[in-house]
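Shown here: the complex without one of its protein chains, the others still in place.
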Amino acid sequence: MTATENPESPAPEAEPGVPFTLNGSELTAKAGELLIDAAQRHGVHIPHFCYHPRMTPVGMCRMCLVEVDTGRGPALQPSCMLSVTPNMKVNTESEPTTRAQDGVLELLLINHPLDCPVCDKGGECPLQDNAYAFGPGESRFVEEKRHYEKPIPISDLVLLDRERCILCDRCTRFASEVAGDPLIHFIDRGAQTQVNTFPEHEFSSYFSGNTVQICPVGALTAQPYRFAARPWDLAEVESTSMVDSTGARVAVQSSQDRLVRIQGVDSDATNWGWLSDKERFAYEATDSTERLTQPLMRNDAGELVSTRWNGAIKRAVAALTDAADPRRIGVLGGARLTLESQYAWAKLLKGLGAVDNIDAQLGDGLPADIVLGLPRATIAEACEPGGVVVLLGADPKEELPTLYLRLRHAVQFDGVALIEMSPRATSFGDSVAARLNPLPGAVGHLAAALAEGMVGTSIGGIAPAQLSTAHRLLGSGRPVTVIVGRGNLAESPEIVVSALAALRRANPDVRFLSALRRGNVHGALEMGLTPGFLPGGQGLDVELPGWEMAPQSRGLDATGILKSAVNGTLDTLVLLGADPLEDFADGTLAAAAFERLGTVISVDTFMTASTSAADVILPAAMFGEADGTFMNLEGRLSPVRAKVTAPGQGRPDWMIATDMAAAAGGDLGFTTLHDVRAEIAARVPGFADIDWASDLGAEDGPLVRPLRTWTVSLSETAPIPPADDYGLRLVVDRKLWDNGTMVTESGSLRPLIGDAVLGLSPADFSRLGLSSGDDVDVTIAGGETHTVAAVSDNRLPVGAAHIPFALNSVRAQSFLSAGEPVIELRVRPS
Amino acid sequence: MSRLSLANVELAHEIISHYPRKKSALIPLLHVAQEQDGYVSEAAMEHLAELVGITPAEVLGTASFYEMFKFEPQGKYMVNICTNISCQLNGGEELLHHAEETLGIRPGGTTADGLFTLEDVECIAACTEAPCLQVNYRYEYRLGNDDFDRLIADLRSGARSEIPAHGTLGRVRQHIPDDRRAGIEPPEDAGTPSWFSSRSAD
Partner (left out) sequence: MATNAYVPHAAGYVDNEGVKIVSSRFGYEDSYTFERSLATGGYEALKKALRLPPAELAATVKDAVLLGRGGAGFPAGVKWGFMPPVWPRYLVVNGDESEPGTYKDRLLMERDPHQIIEGCIITCYALGLNTCFLYVRGEMPVAQERIAQALNDAYAAGFVGRNINGTDVSIDVVLHWGAGAYIVGEETALIESLEGNRGMPRLKPPFFPAAKGLYMKPTIVNNVETLANLPWIVTNGAEAYRRFGSEKSPGTRMLAISGHVKRPGVYEVEQGKVTFRDLFYGENYCGGIRDDNDLKMFIPGGGSAPWFFEEQLDLALEASEVGPAGSMLGSGALVVMDHTTDAVRACLRVVRFFARESCGKCTPCREGTSWEEKVLERILEGKGRAEDIDLLLEIGSSISPGNYPVAAHSEDGLAAVPFPPKQTTICPLGPSSVAPITSAIRRFRFEFEAKIPTVPAADVASESPVPAGSGS
């Protein structure tokens, strides 16, 4: 908890405690608190292996046995399975306790190999630590130890050494209970019990790396980290993952100035210690050979050549100044940047340069006034036991995987009812309370029907039972949170907004949680990297000191910028870590824009497709290389910290902005990160009370409450576009493993990117007489024809066709047209 | 080997209908798979995973816990000789050694002709009839070496045709006619039986 989170509330009252005695001291436990936790809180560590505070206790390893007397005499009890009861007497130091723990430790070690010197876990191993602390030093076990084939890969990322395994059930419990991917399991029985996969069915979970982190021995190791470093050589800082907008807290570890590992850090507010494999392993990209290490400029021969910072900055400034009319300049990107860098660039471009054609979203977002104006829920509020969550967006397992884990826990264990309004059924599967998967274009109409209770008849193929369940839940008085993102890149944001409006009408107390997925996109919107706003959601009419040149009228969004480039009214483009050629929803539009653009300036970390088409390239420091602040999808701030030096001449983005300002004869007014923060606090409402030093060090980080409230007038009834004679409507969404830079530049992750296939509902699939994997010709309304393999997809409603964005073999980008409400297509067997 | 046959899929659905939750049917379904193929094949486990709505790893996790399930082809006759305490006291271990020599295999092995698999098993609840064994879980009591040899000879000659091939257990199955069924519901949907409420109210 932080001051900003609940400014008015008094200090929490002491909860009625449970008195108990621990090693002779009279102490108090919280109601229902497990003995092992209560003891830890009072400074008594009870050794354990199977217990993990974020998973159901199982009491299997027996290491945490302690002597407990509840009035019937002392008896050994597993402290991980026992809630403290009044007047319980606990002795963690008695002879029976230590004898039992010594015995368990000896038994755990008899079959454990002594290969600690070559074990990744050596040096940070609970078993090793306990053996060192309490072990006898010599084994009485003279028999042959258990033998298994040494490490076997159980997935592309994780290896399993069954000889080291102590069968604590942590990895298997995680897979089943937390991730919902029970692909590893105890196999066989007794002393032969082993953890393994089903033959030829690998542990292909997006969350597999967590099992490595929670393994209490070195049985599970991660391919990217194997033999990369010794724990005692690691240096570490706490930071925040910028891979997506959840803002998972991480420990960033380096050895010899290289990032070698990222571990999850347990934050109550966000990730509970868990990470997706993308958050965990995408650090590999920092070492990519595609990293930009020096400024580059295109010479007269049209070749990119390295140059000095001064020259590159001058050239970039000249291009912007030459444009004369700021309306001829467009800026894309900014979600990669820290909050401080976002502020610096926003001030440079808007405050000094009067540019408002700035969009941190690449056609896959929602209008900034909506995102900034929504009454926000925190993740914890969305997951509040007994609540209702409406999912109006893509499958969070693909786009925001750690948020998915929180939601999954809420649904599985805390009685949260999920109403799924995604265009395609999500990974929640049968655990949803109501499944409403509308056809593209219909979600606004569907939400309106729910709002008005018109649920007696089927709407768009959705069964009345599902509709009435959803209607009942929305009006049940249970707290409702709408998680809103862009579930379908082939459907215009206006349609999503109309659904939002209807849901709000149905229940005025509804809260919203943004599911915009790009790293620090919420920070970017907050700092004004979006048309029509100054930082903090302030209108262009607000006068901010130092922002005297701020634009007078609302600029263009990403689609507008690219269209203007195509029609020649915009000729200079600045890319702030954006790659529109690969990443903008409408690939055809982006390509056409690049054909006509005059000058492209790219501030980036990698040589992407768009960057390689730039005229001036300014190398930036990336995650792990620069300090700063992150704002997650709740509006929560947390620190991003440098651990290693950027390669070559890469610099933090905000410094590049200050240099640009200086070269243009201006002054952003700050020379240190501290200065930037001070100015944000001074200029941006909501940041005034942030104490960057102490608040960001807090476990959960402070929340910045939105300045604006929802007063925007919404087009509540975006009409359902009439269906033409094209039979199917397109759904385009993202997979976790896609051709985004962080994945393609991470050697361990790149092989996980799959081929795009066209999914059709089973009914449509059989209507077309297809077999799985058959090629089909896809013709976009008014557009071209593509050939793609098709599969039956039972997550889709009849009449929809699905293709994931940015996978291999087929570019879904070329299926999309920015600005169209929906995309119609026709499918024929090839 | 194979997935379940159509007839066995039908049987599987009937068995599943006997339980409040599908996964409860897993062990009986594994027996169906073993009856079909003589062992539990990987394809069958994948099929059962679909039928019950779990992953193949979960099916294997359960199946591999129970020693009756075999994951490789077995002999037509599985000869399980008990060597637990009551049988040991009455020559069970000697009988096992005799069987090893007679059949030329060690426990866990299968004769080259595929007829016999030998196992050394724990107590099979015929302790007063020691030493005892089971052939495909059908009992033979108080065996001497000669009795064993005669049994093997009879099995080879087909004189013991009443013993079905390995994998078949009880050949009579429970069938619950729809009109006789009290109603087995998911625990989420089940409540206090109305008859109990009314009879307890009196």
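Assorted remarks:
Which chain is which? They are A and B, in the order written, and residues in each are numbered from 1.
Methods note: contacts are C-beta pairs under 8 Å (C-beta built on N, C-alpha and C of every residue); 3 or more make two chains touch, one makes a residue touch a chain.
All of these numbers come straight from a predicted model, not from anything done at the bench.
The omitted chain makes contact with just one of the residues A:L114, A:V142, A:A301 or A:A693: A:V142.
Residue positions on chain B in contact with the hidden chain: 18-28, 30-31, 52, 61-63, 65-71, 80, 83-86, 88-90, 108, 122-130, 134, 137-139, 141, 168-177, 179-185, 187, 190-196, 198-200, 202, in rising order. Residue positions on chain A in contact with the hidden chain: 58-63, 65, 75-76, 78, 81-82, 96, 99-100, 102-104, 106-108, 110-111, 140-144, 146-149, 162, 166-167, 186, 188-194, in rising order.
Here is the rule we use: only the chains that are shown with their structure count from here on.
Distance between chain centres (mean CA atoms), chain A to chain B: 48 Å. The residues of chain B lying in touch with chain A in their complex are 42, 45-46, 54-61, 64-65, 67. Listing the residues of chain A that touch chain B in their complex gives 176, 182-189, 196-201.
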